[in-house]
Structures are given as structure tokens and as C-alpha cells.
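Structure first, then comments.
Note that this complex is displayed minus one protein chain, with the remaining chains in position.
Every chain is named by a letter (A, B and C) in the order it is written, and numbering of its residues begins at 1.
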Amino acid sequence: MSRDIKGWSREEMARKVAEDIPGGSYVNLGIGMPELVANHIPEGREVIFHTENGLLGVGPSPVTGAEDDELINAGKKPVTAIKGASYFHHADSFAMVRGGHIDICVLGAFQVSEKGDLANWSTGTPGAIPAVGGAMDLVEGVKTIFVMTNHTTRGGESKIVPECTYPLTGKGVVSRIYTNMAVIDITENGLMVRETAPGADREYLESITDAPLTFPSK
Amino acid sequence: MSRDIKGWSREEMARKVAEDIPGGSYVNLGIGMPELVANHIPEGREVIFHTENGLLGVGPSPVTGAEDDELINAGKKPVTAIKGASYFHHADSFAMVRGGHIDICVLGAFQVSEKGDLANWSTGTPGAIPAVGGAMDLVEGVKTIFVMTNHTTRGGESKIVPECTYPLTGKGVVSRIYTNMAVIDITENGLMVRETAPGADREYLESITDAPLTFPSK
Amino acid sequence: MIDKIANSASEAISAVFDGATVMISGFGEAGSPVELIHALIDHGARDLTVVSNNTGNGHVGLAALIENRQVKKMICSFPRTADSVVFPELYCRGEIELELVPQGTLAERIRAGGAGIPAFYTPTSVNTPLAEGKELREFGGRSYILEYGLKADFALVKCRAADRYGNLLYNKTARNFGPVMCMAAECAIVQAEEIVGAGSIDPEAVVTPGIFVSRVVHIADPASENRLLKEGRRYP
Partner (left out) sequence: MIDKIANSASEAISAVFDGATVMISGFGEAGSPVELIHALIDHGARDLTVVSNNTGNGHVGLAALIENRQVKKMICSFPRTADSVVFPELYCRGEIELELVPQGTLAERIRAGGAGIPAFYTPTSVNTPLAEGKELREFGGRSYILEYGLKADFALVKCRAADRYGNLLYNKTARNFGPVMCMAAECAIVQAEEIVGAGSIDPEAVVTPGIFVSRVVHIADPASENRLLKEGRRYP
């Protein structure tokens, strides 16, 4: 049975995340899947996107031919700037991050623990080139950390774990996980499932998740 | 005899200081007498004046009627800005000071010791309101500190002393003292007189100075 | 739509509470948000800790706030200036507290508060009375003291122009402490001489990005503290 369940698409996941971002928020989107969130902010809701390489007010992707090598996001992709944007240097940009001025950051993950520990920068493979970027600054500095990730690895292993085995990005930093199968809050009482993808019932979710889940009692 | 010796005027002192400032220097002038130095930079020599309240490139005083309440120096006097000036906030301004980017600062003094200790912010009088401003930042951060002061107090006491009795602004920070009577270097071997005002001979200088002086051997 | 513009100074400062820490921009009179301070006097919040470079002049602005006995403690670098009479009197009577901080350390502590830095080392004030009781430590053979980041519940700041996002431009040396105070305050309240449309401020020239600002009020023709002083004015 489990092979038939595809869960939400990346775009559907991005829409779920976007719906949970209040109007007026300052938001940083991690590299990769989280970047999709920007396209799904509900009509009439204004959200300001920050990119740590020095821009507040990231706009939509430029049309082909209008790209500017010197107007990029943290993933080094060309972006645009909204009216009302501002540019600043890296120390000022990370003052926004580290000073607690960004409301929400959406990040990818290798592993998230039931206590909200995040591992998303290194798989600890011997000989691999370590690279951290701004991930550790974001998880310590931003008020609320959302994780957006597939529920399992390509090999079918749970990314939600009792304890991270990969090197940590931060400890007890994640508030909520958006996977292709469920939306899960990380609470003092553990992992609380808020919503499940079509077909992903309790039994199925428990079968693909390595940490205990609590479901709403209704 | 000593009563007849007037020494250099304030303007003459300012000229002495100005002549010792190399072209291309970044200079901060303390409140009061040091402000006069700006008027005496030799023709053809370009020096950039910094004021810690957020301006690099302080220009001459404005003509009467052209004063701007929002364009002032650290002494809260109206100033102008040269072509090529820049404005910045207080933390950036003191990054210039504290980060060692200012070449020369000219300060007033209550007392200077033979070891280069400076006391210029408080006479330690009980009940007086303490006020320090940027003096302690300047003496620790600026590469070279010049002191410009009358040789003695109005009461005739030496401002150059073996040890400061007033609360310190900084320890071992002063390089050179310009008084109305002499220009004196502070060296590892003590106070070395570089130049004396007309009529202020060795005997006279020693009579008005509480610390030992060394004179050139010529 | 994001719109941080408040209708009036009194509305803008209405959230200030008794016991709050309030940073107030300005160096002397340049950059002092006189209208916001007067609104705070009308509002009446008490037991404030105020962080500002000076203590105000005459009987208007910050000096009037102190005179109205709303300030429990001042954190500043230069509490007496030629025209300051209110603070010195209260201080000599022991009726107001003072934490004296070197000006550069004050600016850096405020920036640190806004940048998430709890503490840093500086050589400023080493070997002076202001270093007494502070942790001393050597790095590379030189002595430094530990200073702590400063945060505030509110900042009252004056600027030249703002848009609805709270992006700010300042005027000349009136910029002084405004940008770092906006960073360090939970709620930065700004009075702007001009409100401009979003996109009117060159994104390369924005001094304070809107993320650091909570509320903006339009004060088209702000009082000159110098003029109020010359006219011998008092507030209220």
C-alpha cells in the first residue's frame, strides 16, 4: 500500500507553508524547495522576503534575458527587487538574522529530531567538503523555523528521527515540519500531527516515521 | 620674569599642530581649542576631518545665516561638509575611531603625565556631573594622540605632571603635547622638549612644569 | 498591505508602558524626536530607563520628559551640556540614576543589542574609573573589558523621509544614533519629515531598512529645539 501514496507535490507543500505565513512577516527562504514558497503567498497578503546576501524585498524571478549577475539570492539564482526594497552589506544582513528581526525561516533538512534539533548542512561523510553557509545563523537567530522536506530520503529512510545522527545545525530550533505527507508541530510533548496528505493515514505515517507521532484526538 | 612670558597664542599653537599633520591624514579634533587646528592646515595639503557624530569631511564653519541645526560637529557647533564628504551612524563612526582608522586626534587636557597618561574628562570633584563623551574611545582607538593645552591652569599649576591626580581618560596614550610654551614629545625616556615659545627658556619651562624635561643637546 | 504609518504621534507612542526602556535618538538637538517625546509626556508612562547620548536642553524635549519625573534612569555618555539644567539638578539631589558610558561603547552596545550579540570586548575605558568592576581580559597582549549589548522596548527616532515599509533616510549629522536604536528596540517609532511612496527611496541608499521599524508618524515641520530654547519654551 505504501508505494501508492504520493502525498503532496512540492507546489502543494509550498502552498501549505505559505498559508501559515502571516501578512507583514519578514521571511527568509532557504535554498532549494523552500524557494517555491514565495510563489504561493495568498492574494492580498504582503510578506517581505529577505535574502542573507544583502536584500530585503526579494521579488519574483526575472524574465529570461533580464537576469542580472549582481542581483541574486542566497542560492545564487537571479532574482528581482520589489519597490521598497533595500540593499545592505553582509554584517547588516546577518544583524537582521542574528538580532531576531526575521520572523520566519523555511529550511530544508537532512534530519529533524522530535525535539526540534535540525541537521541540514553535513552528512558527516568522511572526506566530504564541509560547507555551512548561513544555516547556523538562521536557526539561532530567526524567531520561527519551519522545515520543508520530503518525509523520507530517496532510500526510504525517515528524515524525522528521535535523535539526529548527522552533525547538528542547531538544537531545539525547529517549530514545525512540512513534509510531502504531513504537517507536524514540534511541541514540548513531542511531534503533533496537524494535517496529513490524502491517503497518508495514521498507520501509514507511523510506518514511515522513526519518531513517535501524536495525532489530534477528534 | 616669568610673568612677562606670554608664549604662543592659541592661533600660533594651532598652526604648530597643523604643520605636524601630514597630507592625507584622517584627523579628529577635540572640542574647544583643538577646533582651531582646521584653519591652519598649510596650503596645498589635504587633510580629512572626522567628527564622531557622523561626518567625514568636515568643512569650514558656515557663514552667518547658513547654519543648519542638523549639520554640527561633536562640540555641537554648526559646520559644513566638503565635496566628497560622507554621513554615517554613530556605530560606524566609532568603528572608524575604535578600529584604528583615524590617524591623529587632537585633544584638550586637564593633566598629562610624563608617561602619556591623559586626564581630560573629570576633575573628580565630588558632586560634579560626570560626562565622558567620546574621549575614552578616541584615546584608545586613534593611532596618534596630540594634546593641545595651556601649559598651566589659570591658577598657575602645571598641567604636565609625574602622575595624573584626576581620573584618567587613558593610560600611556599621548604622543606629543602642544602648549603655549613648548612642544613636547612623550618618549620612553620621558618628556623631550622639541621647541619652545619665544622667551620660554629651559629654566623658565622647568619652573612651570611639574615633571622632568629633557632638552635637545645642541 | 504593510503600512506602518500611524495617524499621530500620540497613537504611535501609545504602547509605551511604565518601566519600559526607551532609546531616544539625537546628538544634542540634531536628530532629537521632539514631537514624539512630547507625546510621551502627554502619555505619562513613568519609571522609564532612557538611553540617549545626552540629557536634553532647557525645558523641552528630553529635558522636559526628565523634568516631568517620568525617567528613573539615564544611560548616556554626556549628561551635561551648556543648556542642560534639569538633569544636573535631579542628579545632584539623588533623584535620578545615571549609567555613564563612553560614547563609542554606547553606540557599539546598542548595535550589539540589535545584532544579537550579548557581549563584546573593547579597550575603551580600560585603566579608567569607568572600567571599575568590569571583567578585564587580555587578547594579544592588550587589555580589554567586557561590555554588554543594550536592547530597548522602544526607540523614538527622528528621520527625514520614510515609506510605508519603514525604510528611512536621515538628514546629515541628525542620523547619529537613529539607525542603531531602530535595530536594538523591540518597537522602533519614527517621526519623519516626509512620507514618500514605496519605491521612492533608492534601494541602494536606504539607511534603515523597514525591518527595523514598527511605526512611522508624519511630522512635517518638526520643532527646532534650538529655537524652542531661545524662546524660553517649556513643555507641557
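Assorted remarks:
In this section, a contact is a pair of C-beta atoms (placed from the backbone, for glycine too) under 8 Å apart; a residue touches a chain by one contact, two chains touch by 3 or more.
What you see is a predicted model, and the numbers here were worked out from it, not measured in a lab.
Counting contacts over the entire complex, the absent chain touches A, B, C. Checked against the hidden chain, the listed residues A:I21, A:L55 or A:V106 yield one contact partner: A:L55. Touching the missing chain, out of C:E29, C:E67 or C:E108, is residue C:E108. The chain not displayed touches chain B at residues 23-24, 26, 46, 48, 50, 56-57, 81-88, 91-92, 94-102, 140-141.
Along chain C, the points of touch with the absent chain fall at residues 108, 112, 115-123, 139-140, 142, 144, 148, 169-172, 202, 204-205, 207. For chain A, the residues touching the absent chain in the complete assembly are 51-55, 68-73, 76, 81, 87-91, 93-94, 97-98, 122, 127, 129-137, 140-141, 167-171.
Methods note: only the chains that are shown with their structure count from here on.
Note on chain placement: the centre of chain B and the centre of chain C lie 29 Å apart, centres being C-alpha means. Work out the mean CA point of chain A and of chain B, and you get 56 Å between them.
A straight line joining the Cα centres of chain A and chain C is 36 Å long. For chain B, no residue reaches two or more other chains under the stated contact definition. Looking at chain C, residues 111 sit in touch with two or more other chains.
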